[in-house]
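Note that one protein chain of the assembly has been removed; the remaining protein chains are unaltered in position.
== chain A ==
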Amino acid sequence: MRIAISDDALAIACGADKLAEAFARAAPDAEIVRTSSWGMQWLEPLVDINGMGFGPATPGDVAAILDGGSDKAIGKIEDHPFIAKQQRLTFARAGKTQPLSLEDYTETGGWVALKKAYEIGPEATIGMVTESGLRGRGGAGFPAGIKWKTVAGAPGDQKYIVCNADEGDSGTFADRMLMEGDPYCLIEGMAIAGHAVGATKGYIYLRSEYPHAIRKMETAIKASAHLVSPFKLEVRVGAGAYVCGEETSLLNSLEGKRGEVRAKPPLPALEGLFGKPTVVNNVLTLAAVPNVLSEGAKAYADYGIGRSRGTMPVQLAGNIKQGGLYEIAFGITLGELVEEIGGGTESGRPIKAVQVGGPLGAYFPPSMFHLPFDYEAFTEAGGLIGHGGIVVFDDTADMLNQAHFAMEFCAVESCGKCTPCRIGAVRGQETLERIRAGGRGAGACEALPQMHNAKSSERSLEDEVVLLTDLCETMKFGSLCALGGFTPYPVMSALTHWPEDFGLEPAS
């Protein structure tokens, strides 16, 4: 009997370690393995006994599960609708393999893509990545092939591959799951990138909030060093700064500096880490590459719609009944993801809003659930898909509070380099507090006789809303990076779709 329980951080946080111990005691003859997570997080800890699933299981369920009489049985895991309907390319091994087993990785098609990259050479490798239509999965959506080509063509005695694993967005966990569940896949993707652009050194910038991922990546790098040589890899651990997920700030942090954003140009592709040509890609982008090479560019590009090709590991989070990782081709609608697959809210109350793309993503009401998951469609709708995280809120959410939190978060995490973000976020919080108060009286300073050009009357709610809108405009177009530039998305979308929460007339 093979009993598989995930050793993903989420499963562990839900009690997987204690459960595995309980099984080891109750079934000493069974083979107990710790695998990656299937991504059905509402069922964690999920027990997989010869392919049949039981969850969420506690040590108290062990006896019943072994007797075959447990009410936690969910049937065959692979046939569960949440799994069966997915199109898993990047997460093909999720739930099936032991994360650090080189044997498991090789048996499931590992290293085939790297061998192919060596065979066909750098130019053809970049050609395949370009043809696949793979775009940056970190949020910006920049075509990976074009970035690689720029770095390959840039002069430099040393080039770098930097993996952005600073997954700070709330509602996202795909990078963490990939690194904890299939670390060799990321290593292979980075080695392919290194070979393609002529880089011999790679860094994985990993956030300190992910200790399990750090340990697994470090172990995996050591275990596979001989397989990717002469390419060398190193994990660098962050220190709790959200802004270091922005690529130029990340580079500064890697260089041992304050994580302040750099002005672009120069592009990191030309002058990146230590001033050398550098590929900065997200975990999911690099981890998608092995599939593109082994299965072919066309096979990958056949998934998706418009200019969004391939699959996106969507992360269903927040107040959702069936949360977890759902990898699917671009084009699925927001409503299908949240209502059909996610099953609505966990609290059972109606959905009020979903935030897509982390703390810098817009809030959408159910009336916009027809939106297809596609870079362009979301941009057009005044939002972004970001890193593919969806956070669901029920009708108890106060959108003015959420807007205020967005400004507060920006103020806390601002690197301080540019004024719209550093000052704007603080002024934004103050303006939202005055909106909550319904406006304000005449300011003491403005009433002074020498301030004859200032408005001396009180400011109404509407005046404050105009101020907020204007401030958001300034932040959006005047900030150096996405932190200040995108904070207006959650704020303005909350104001636009739920004006009643701001004390205004409901939207018609």
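Note that in this section contacts are C-beta pairs under 8 Å (C-beta built on N, C-alpha and C of every residue); 3 or more make two chains touch, one makes a residue touch a chain; residues count from 1.
The rule we apply is simple: contacts and distances are computed from a predicted model.
Chemist: Out of "Chemotaxis protein methyltransferase CheR", "Glutamyl-tRNA(Gln) amidotransferase subunit A", "ABC transporter substrate-binding protein" or "Formate dehydrogenase gamma subunit", which one is the UniProt protein name for the chain not included here?
Modeler: Checked against "Chemotaxis protein methyltransferase CheR", "Glutamyl-tRNA(Gln) amidotransferase subunit A", "ABC transporter substrate-binding protein" or "Formate dehydrogenase gamma subunit": the hidden chain maps to "Formate dehydrogenase gamma subunit".
Chemist: For a quick check of understanding: of A:V391, A:M407, A:L432 or A:M475, which residue touches the chain that isn't displayed?
Modeler: Only one listed residue reaches the unshown chain, and that is A:V391.
Chemist: Using the touch definition up top, pick the residue from A:R2, A:K76, A:K115 or A:K257 that touches the left-out chain.
Modeler: Counting the whole complex, the residue in contact with the absent chain is A:K257.
Chemist: Identify the residue among A:A223, A:V237, A:I423 or A:L467 that touches the chain left out of the display.
Modeler: A:V237
Chemist: One chain isn't shown here. Among A:F23, A:F91, A:W111 or A:Y210, which residue touches it?
Modeler: A:Y210
Chemist: Of A:D7, A:D48, A:D104 or A:D169, which residue touches the hidden chain?
Modeler: Looking across A:D7, A:D48, A:D104 or A:D169, the contact with the absent chain belongs to A:D169.
Chemist: Just checking the interface: what residues of chain A touch the absent partner chain?
Modeler: Given the touch definition above, chain A has residues 9-10, 12-14, 41-42, 44, 167-173, 175-176, 208-212, 234, 236-242, 253-260, 274, 315-320, 323-324, 346, 355, 359, 389, 391-394, 397, 402, 405, 409, 413, 415 touching the missing chain.
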